[in-house]
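First comes the structure, then the notes that go with it.
Here the complex is missing one protein chain, while the rest keep their positions.
So, chain A:
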Amino acid sequence: MQLFVTIDLCFVVFDMKNAVIGNNKQKANLIVLGAVPRLLYLLQQTSSSLELRTECAVVLGSLAMGTENNIKSLVDCHIIPALLQGLLCPDLIFIEACLRCLRTVFISPVTPVQLLYTDPTVIPHLMSLLSHSHRTQEYTTQIFSHCCKTPEHQTVLFNHGAIQNIAPLLISPSYKVRMQALKCFSVLAYENTQVSLTLVNVLVDGELLSQVFVRMMQRDQPIEMQLTSAKCLTYMCRAGAIRTDDGCIVLKTLPCLVRMCSKEHLLEERVEGAETLAFLMEPDVELQRIASTTDHLVAMLADYFKYPSSVSAIADIKRLDHDLKHAHELRQAAFKLYASLGSNDEDIRKKITETENMMDRIVSGLSESSIKVRLAAVRCLHSLSRSVQQLRTSFHDHAVWKPLMKLLQNAPDEVLVMASSTLCNLLLEFSPSKEPILESGVVELLCSLTQSESPALRVNGIWALMNMAFQADQKVRVEIVQCLGTEQLFRLLSDPDGNVLMKTLGLLRNLLSTRPHMDQIMSSHGKQIMQAVTLILEAEHSAEIKEQALCILANIADGNTAKELIMTNDDMLQKIKYYMGHSNVKLQLAATFCITNLIWNEDDGSQERQDKLKELGFVDMLHKLSQACDANLSDSAKTAMQQYLA
C-alpha cells in the first residue's frame, strides 16, 4: 500500500515540476497553496524514495528560480536547513539537486548570507563535497563566492581549507567549474592579506597560481574569465602579495583591465574593469603613469559619460532602458578611475582636465541624484585639486566651488570627508577660488565640521580654517575666532587625534601672524593660549606638533605687548631654553626664533629683555648654537647674537 502512495506522489511531484517550469505565475500559486512545507516534508522523509526526494528538491529549485518573493517564502519555510540536511545523504543525484536549489536560494540578494554559517558543520561538509562531481563543484563554489561578504566569512572559508580545495578546480575541464572557482578566489582575496599571501605560494599542477591566473587572462579567453582573473591578481597585489612592478601586474593585469574599459565590451564589464583598475593603481604612481599612456585610457573614459546616447534612444526602448540603468554606474566608475589616475602625477592631471568637457562633467556629477556618482565626482575633483596649476586655472574657470559648497550641505559623512578635503585645497592662498568661497559664508560650516564625531571631518574642518587664515585680512581672522569660539579652539588643542591638534596649532599660528592682530587676540585670550602651549610642550607629542607650538611662541614673541606674556613667564623661558638644546634641529631652530624675536633691538624695551635673557644664560646658549653643524641653526643663532652687539 505504501508503495502505491509513493508512486502516486512521484507522479504528482513530477507533474508539479512540469507545471512550474518557466512559469512564475504557477510558481507563486503553488507557494500560496502551501506546497513548500509539503515538499520540504517529503524531502526530509528518509523513508520516502530517493527519486521522490530528488524530485522534491528539483521542484523547490524551480520555485527558487522565480521572483524574489518566492525566495523569501522558501527561506521563511526554513528551506535552507532542510536542504543542508539533505546534503548528508550519500546519494549524489539527490545531493546535486539539493545543492542546485541551495545555490539558487543563496545567490539571491534577499537571502541572508549568515544562514550558511549558523551551523559550523556546514562549511566543512561543503568542502568535502567539492570532490564529488562537476556539479557539486560548480554549485558549491558558487555558493561560497556569493556568501563571502565580510572578512569573517573569508576567514571561516580560509580556515576550512578553501584555497587547497578550490585551487585544483581552476584546471577543471568544465568551464563553469573553472569560472566559479576563479570567482571564489576573487572574493576570498579581496582586501585580505592572509588569503593573498597564501595564494601566491599555491601550486596548481606544478604551476604557480599567479601564472594560472595569467593564463586565464589570455586575450582569447572569455571576457568574464579575463576580468575575474585580473581581479584576483589585483587583490593579491593590493594585499602586498605581488609587487606592483611584477610583470604579471604591469604587462598583464593592467593592460587587461584597460582593455576591459574599451567600447567593445558590455557596460557591466566596463564598469567592473574601470573600478578594478582604479583600485589596482590607487597607491602606485608608476602604475598610474603606465595606465595613463595605455591604449588612450584617459580619452577612452570620456565615452563613459555618453550614456544613454541619442543613438540608444532611437535604436530601441530596451536599449535605452539598459543604458539608463548603467549610466550612473559608468559615470561613477569613470570618476573613480580618473581620481585614481590623477592622484599623484601632475602631467596626468593635466591630461585629465584637458579631456573633452571634463570639468563640466565633474561639476554636473557633483549635483547628480545618485550618491555614488556624487561621491566619485568629488573624489575625482579632490584628486585634481592637488594640482596647483589646475587650482589656478580650470577649477576657477568652472567655479567648481559652487557645487562643492552645495554638496557640503547635508551630505552623508563619506561625501563630506571628500568634499571638505577638496575645499581645503581650494582655500589655499594661491587659489583664486578662495575669495568667492570666503564670501559665500563657509566659516560657519567649517566650524561645525570641527565638532564632528569623525576625526577625518574634524581634521578637514580645522585644516580648511587654517588655510583660510593664512595671510588673511583682519576681518576673516576675527570671523574665524568668533565663529569657532575660544572654547572650541582649546578643545581642539586637546583632541586625541594628532592631525587635528597639528592643524589647530597651524590655525593658531596663522591667526597670530601679524602684529596688531596678534596683540589684539593675545590681550583677550593670552592666558589660555599660553596655557595651551605650555600643555603641549609638556605633553608627549611628536616633534612636528612641538615645533608648531614653538612657532606659535615665536609669533607671540614678535608682538608688541604680547612679548611680555613670555618674558614674565620664567617657566616658559626655561622651556624655550630646553628646546634650544634639544636634539631635534627643527625644534632648536623654532626656539631660537623665539629668542630672536624677544631680543630684537628695534623693539621697545629690548635692552631689558636682552639683559634678562643674558642673565638666564641664553647668550651662552646662542653662542653654542652658533657653532652648530646645521647651517640654518648657526645662522639664526648668529643673527640673534648680533642683536646684543648692536
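The criterion applied here is as follows: a residue touches a chain if its C-beta (ideal position, glycine included) is under 8 Å from a C-beta of that chain, and two chains touch if they have at least 3 such contacts; residues count from 1.
Methods note: contacts and distances are computed from a predicted model.
> According to its UniProt record, what is the protein name of the omitted chain, chosen from "RAN binding protein 10", "Alkylglycerone-phosphate synthase", "Fructose-bisphosphate aldolase" or "DNA repair endonuclease XPF"?
Choosing among "RAN binding protein 10", "Alkylglycerone-phosphate synthase", "Fructose-bisphosphate aldolase" or "DNA repair endonuclease XPF", the correct UniProt name is "RAN binding protein 10".
> Tell me which residue among A:D220, A:E439 or A:E453 touches the hidden chain in the full complex.
Among A:D220, A:E439 or A:E453, only A:D220 touches the chain that is not shown.
> Check the options A:G61, A:P255 or A:G273 and report the residue that touches the missing chain.
Counting the whole complex, the residue in contact with the absent chain is A:P255.
> Which one, A:Q45, A:T118, A:N201 or A:T293, makes contact with the chain that was left out?
The missing chain is touched by A:T293.
> Considering the whole complex, not just the chains shown, which residues of chain A touch the missing one?
218-220, 250-252, 254-255, 290, 293-297, 300
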